[in-house]
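Note that this complex is displayed minus one protein chain, with the remaining chains in position.
Note that the chains are named A and B in the order they appear, and that numbering of residues resets to 1 at the start of each chain.
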Amino acid sequence: MTDAGFVIAGWALTGGALGAYTIHLAVRLRRARRSLPESGAAPSR
Amino acid sequence: MRRSEPGPERPGAKCREREGMNRPELLSRRFAAMIGWLAFASLATLAILGLWVAPPDAVQGDAQRLMYVHVPAAWLAYLAFGVTALASALYLWPRTRSTVWDRVAGASAELGVVFTGLTLVLGSLWGRPVWGTWWEWEARLVSTAVLFFLYVGYLALRRIPGPARAKRCAIAALVAFVDVPIVHFSVEWWRTLHQEATVFNPDLDPEIHGTMAFTLFFGVFAFTLVYVYLLNRRYMLEAMDEGREERELEQAIAERTRAAELVDVAATAASPTVGAGARAREGDPGMRSAR
Partner (left out) sequence: MALIAIIVLVVVLSKNVVYFRTVSEAVAERPSDGDRRIRLAGEVVPGSVTETRNGVRFDVTDGKKTVEVVHRGDPPNLFKAGAPVVCEGRWDRGARFDSDRILIKHGSEYEPPDVDSERASAGRVAA
């Protein structure tokens, strides 16, 4: 691999890791939010 | 459990829930969204600066462009673990003790682990073309790997429930933080393959040229925005999960109480107080006080 290859791999990995973690958090947040009404946190009036 | 709660008490219960959630987020929704977009935009700008605008290094050539992500990742790992340590100290100090600090500590530690992992992998990718090796058993690299595993351990410890969970974790966070200065000064204290600090060197005289320095500091700025955005998100999740755990616990207690009451009802079925048992099953205030 050339120098440029390592650089591209590193930067892509940075974007990929931060992006993946952001999405991972979003998915978990949505799941946590969805479980709120089920357990009655927002009771229907 | 809430479903079985009597009508008149509902508003109060909701209020209590809010208090239990106790700051569900660190930043207002609007501000968080703004930080998020700003973080994204500055990462994109960093890519342009780091990959095109900044000149290649005299010695390392293009491979040095990995510095603009490796170093900010490492500094943000320090910062994240620093925030964890600070929040843990604030939790341990009785006058400032609050679940908020416990959550901040946990959220920041997870981000620190992400940044440390990134630092290690990026360092490896930088080391291969420049040093000629992916990994060496030398002080900077090993102490950084130790940092990673220390905080993975801390995160595991957070998942173990118990009455003194938060306290125990706060102490662990303070102990783990000892490794942060070890990592930073490892290049001064021991002989390493890793170069010494460029910016925070003992003379505090940054050895980096204009555009490159600007790009590096811009990288730190961009990564800090990413950190702030993600910290808020992770905190929200922590608060929600906590709320859910509490509710699940309440639910379990409610179920057990109800089962006990059913037994009660069965036992008193033959007695003249049948009416009272039936009322409890309907879930009127009497049931709550019974608990």
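One rule holds for everything that comes next: a residue touches a chain if its C-beta (ideal position, glycine included) is under 8 Å from a C-beta of that chain, and two chains touch if they have at least 3 such contacts.
As the structure is a prediction and not an experimental result, all values here were calculated from the model.
Visitor: Quick check: which displayed chains does the absent chain contact?
Guide: Contacts of the unshown chain, counting the full complex: B.
Visitor: So one chain is hidden, and I want to know which residue out of B:V59, B:A164 or B:L204 touches that hidden chain in the complete assembly.
Guide: B:V59
Visitor: Out of B:L38, B:L51, B:L86 or B:V146, which touches the unshown chain?
Guide: Selected residue, touching the omitted chain: B:V146.
Visitor: Specify the residue from the set B:L26, B:M67 or B:V114 that touches the hidden chain.
Guide: Answer from the full complex: B:M67 touches the omitted chain.
Visitor: I need the residue numbers on subunit B that touch the omitted chain, in ascending order.
Guide: Per the touch rule, subunit B residues meeting the hidden chain are 55-60, 64, 67, 129-133, 136-139, 142-143, 146, 150, 153, 172, 175-176, 178-179, 182, 186, 189-193, 195-198, 201, 207-209, 211-212.
We take it that only the chains that are shown with their structure count from here on.
Visitor: How many Å are there between the centre of subunit A and the centre of subunit B, using C-alpha atoms for each centre?
Guide: Here the centre of subunit B sits 14 Å away from the centre of subunit A.
Visitor: Using the touch definition from the top, list the residues of subunit B that touch subunit A in their complex.
Guide: My answer: residues 1-3, 5, 10, 14, 17, 43, 47, 50-51, 61-63, 65-66, 69-70, 73, 114, 117-118, 121-122, 125-126, 128-129, 226, 230, 233-234, 236-237, 240-241, 243-244, 247-248, 251.
Visitor: Would you tell me which residues of subunit A are touching subunit B in their complex?
Guide: Of all residues in subunit A, those touching subunit B are 1, 3-4, 6-7, 9-11, 13-15, 17-18, 21-22, 25-26, 28-29, 32-33, 35-36, 39-41, 43, 45.
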